[in-house]
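One chain of protein is taken out of this complex; the other chains stay put.
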Amino acid sequence: MFGQPTSPRIRAALAGTLSAGLVFGLAACGGGSDDDSAGTDASASAIDCAPYTKFGDLKGKTVTIYTGIVTPEDTPHIESYKPFENCTGATIKYEGDKSFETQILVRARAGNPPDLAIVPQPGLVKQLVTTGKAVAAPQEVSDNVDKFWDKAWKSYTTIDGKFYGAPLGASVKSLVWYSPTEFKDNGYTVPTTLDELKALSDKIAGTGKKPWCAGIASGDATGWPVTDWVEDFMLRTAGPEKYDEWVSHKIPFNGPEATAALDAVGGYLKNDAYVNGGLGDIKSIATTTFQDAGLQIIDGNCSLHRQASFYAANFDKDTKVAADGDVFAFYLPGPDANTKPVLGAGEFVVAFADRPEVKAFQTYLSSDVWANTKAKLSSGWVTANKGLDPNNLTNPIDKLAGTILLDPKATFRFDGSDQMPAAVGSDAFWKQSTAWITGQDTATTLNNIEKAWPK
Amino acid sequence: MSTATPVTTTPPLAANPPSAAKIAKKRLSSPWASLAAIVLAFLWTLPTFGLLVSSFRPERAIKTTGWWSFFSNPTLTLENYRGVFGEDGGVNLAAFFVNSLIICIPSVLIPVSLAALAAYAFAWMNFPGKNVLFLVIFALQIVPLQVTLIPLLEIFVNVKLTGTFWTLWLSHSTFALPLAIYLLHNFMREIPAGLIEAARVDGAGHVSIFFKVMLPLLTPALAAFGIFQFLWVWNDLLVALVFAGGGDEVAPITLQLANLSGTRGTAWQLLSAGAFVSIIVPVTVFLLLQRYFVRGLLAGSVKG
Partner (left out) sequence: MFNTASTTPEKILQMLSALLLFAAVMGIILFIAGRFGGKKGDRVVAYLYLLPVLLLLAVGLVYPGLRTIYQSFFDAAGDAFIGFDNYGTIFTDADQLTVLRNTVFWVVLTPFVATAIGLVYAILVDKSRFESFAKTLIFLPMSISFVAASVIWKFMYEYRPDQGTVKQIGLINQVIVWLGGKPIQLLIESPLNTFLLIVVMIWIQAGFAMTILSAAIKAIPDDIIEAARLDGVNAWSMFRKITLPSVQPTVVVVLTTIGIGTLKVFDIVRTMTGGNFETSVVANEFYRQTFNADNQGLGAALATLLFLLVIPIVWYNIRSLRQSEAR
């Protein structure tokens, strides 16, 4: 047989790899203990099954739900479906996939969509509706949304007068991360107006430390954090009404309002005295991943990092994220203490089928029952569902975000780039922002983005 | 040119007289050759070694210091590997492993067989349109996978095959064909015409020639292509996602590994461990197929 002279070596090499495999196998058996710890056993919490009886007998039926939410955030979602499954006898198949945003379009266009999809951008919802495969939301869902959400939330997925997607979770983006310990040690106070924020930055810069750290690298989405900065400042310098006009292109993208907003951002991100704490010069913002940037707070190399509520997941297990811990966040202040614009984002449940079990599940997801069930199971999750009892939120950042979202004085606006057409919101805006960081001027940047708006 | 080698048709390895072996060894024991090989191997392995070291370091250390500082300040942890296998959305090895294997095996066997036949036709038969057809086929390598997604998915939806392994077997096989035919054709042409002629003179038909003459001589080529096809299908994610959906029934192990870094990519340190978990199988296959990379299968055949 061939290979005899070399077979001892091959055998040795094989043994090597196979034993490595064994080690991994043992790690798998040994390391993976049963997860009974996190969250309560949701199936035990019985819910009122009455709202679902009208959909008929759903025993044995399956509903597929496709999302971009993967581990570890998917576990609370899957757990939160159990009460519904117990009630109706239906089975929910959860498919989590990081390339959700491209795949959902491929699947919808080719005629193979899931039953439900959790879509994180209104712009993407619009694209899905254009494929003709999306189905309008049932009346029960529409009623729930009227009851539990602000009018604005419903408008994001109402296209041509038809309502398509109930909101699900949300995130708050107008947050600045900081170190409570550092603030206490140095006598810094949390700013309540933009001027105070600037003064604080100057104060910290005066001590020889770069106050801000930022990072916008994110693979082919590089540049998206700048869009959040711009939108936050657009809300604060031009006001929510102008913001809406700018997002829907009623005023040009490169108008005076946007120019003022981008320059205001430049006052922070392109200010040599302010950036980039612990990471380098202004240009390093473009190559630092958004995940890495805020970690400099823990290392003491910077003091302030503007990022959304979901950033909490970036800190490792030993870091205490609380008002009295290693790191926490404060609300990015408005122009004055009484004006509170809040930039945020969220996801929507869009249906591609109208079978009874799909409609029933959609109804469940848009209810306050689901929101509270989910809150009790999650850490690092919040919703704008008014039926949510904030006491069910387990984690300080969630409580903070929840309070901000439900504050009657706050004016909520959805992330602009998530609403704009794809050519702008997931392409030009990102690319031009990155070029802006590495030296391109404000006017050219805004002009290029304006050129990319589809006619 | 006649040599001291005894003419023989026994397995070629036994035909190597000591003198050739000694000469060969002498060449390889040239210090420059060994040094060059070692330097290359070192340079090539260094980046991967960095990842290996990182996979045993705690998250904070990975994100704040270089992996080489592991040697001056060793902090070992199995956290990353536990994260790969662990309960909180880690890799469910058993089920997905099975899926990956079931996807891979036909996706290797089918294109290899079909390509071997086609390559044989191109290499040793004459028919009108041969050259043009060959060029078209190997030029098809340029078609990016992404442009086939929607057209093929539409077809699969129409024939109701979505969500099954069939979509994967058919797609992977189709995508592999241009390169497979191109590679195998090249190796087939290297087989001396004399052998084919001799077989034909003996009255063998195409089928006989294919199985009795070609196949044994093609083993290294088949092994080489087999390794790569296995590897590409094993590591593939896109085709699996699009044509089979993310459902547990058909999802391969790559899906789980890709999702490891978390919804927003925060846990990318887990990827360092995940990468090594996913390497094991392809490297094992590579080693297993090395036995077919045997020298001298053609030695002495010129005289035969």
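Going by the order they are written in, the chains are A and B; count residues from 1 in each one.
In this text, a contact is a pair of C-beta atoms (placed from the backbone, for glycine too) under 8 Å apart; a residue touches a chain by one contact, two chains touch by 3 or more.
All figures in this text were calculated on a predicted structure; none of them were measured in a lab.
The chain not shown here is touched by just one of A:337, A:423 or A:443, and that residue is A:423.
The chain not shown here touches chain A at positions 6, 9-10, 13, 102, 105, 127, 130, 217-223, 278-281, 283-284, 286-287, 299, 301, 421-423, 426-428, 430-431, 434-435, 438, 452, 454.
In the analysis below, only the chains that are shown with their structure count from here on.
Residues of chain A touching chain B in their complex: 2-7, 10, 13-14, 17-18, 20-21, 24-25, 27-28, 31-35, 38, 64, 66, 68-75, 93, 95-99, 103, 106-107, 109-112, 114, 218-219, 289, 291-292, 295, 299, 310, 313-314, 316, 318. Residues 11, 13, 58-60, 63-64, 78, 81-82, 85-91, 93, 149-150, 153-154, 156-158, 162, 219, 237-238, 241-242, 245-248, 255, 258-266, 268, 277, 280, 283-284, 287-288, 290-292, 294 of chain B touch chain A in their complex.
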